[in-house]
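The other protein chains are all here in position, but one chain of the complex has been omitted.
And then subunit A:
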């Protein structure tokens, strides 16, 4: 249990437990300050119109490609860059995670000769393409084209982050004196967790 000293009360207690008079001594983040200024708890949540049959919105698309040959992955990267500029899809960056290797140390000889061994390994090279701000139809078209041109021996894993409208049944609690922590969820959109699909 923390004693209520001046320092403890400002920095180590939760914001809900800090009395209002002392709260001002603690520098709060820009977001929290803005939320206080804009008085987000009091303003009603704007209702966003989503007509029926409207496209899904993807905040992020992560395409991870794995293969045994780094040269093949590099040529595929060149291809994906060209395609994304042609089809006007925003490629944020291409990440090169370090390769993973699976090793075995086995005897070199059929019989005896325990002193002589041999090392074998299998390497998996990775490459990650990060895209942003795609619609559902753009994403499916782009992915279809990229997957049709996937070379043999290359594996693809796709992660998508979709934007969903905020659920109407989630309502902030009735307004109290200190509501900085509870108002973090009143953003107008939220993110749905990703889905995975594999190919090749």
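Some observations on this one:
Heads up, the rule we're going with is that contacts are C-beta pairs under 8 Å (C-beta built on N, C-alpha and C of every residue); 3 or more make two chains touch, one makes a residue touch a chain; residues count from 1.
Operating definition for what follows: contacts and distances are computed from a predicted model.
Its UniProt record calls the unshown chain "Ribosomal protein S24", which is the correct pick from "Ribosomal protein S24", "Myotubularin-related protein 12 isoform X2", "glutathione transferase" or "Septin-type G domain-containing protein".
Note on the undisplayed chain: of the listed residues A:91, A:150 or A:163, the one touching it is A:150. Listed for subunit A, the residues touching the missing chain in the whole complex are 66-69, 100, 102, 110-111, 122-124, 147, 150-155, 199-200.
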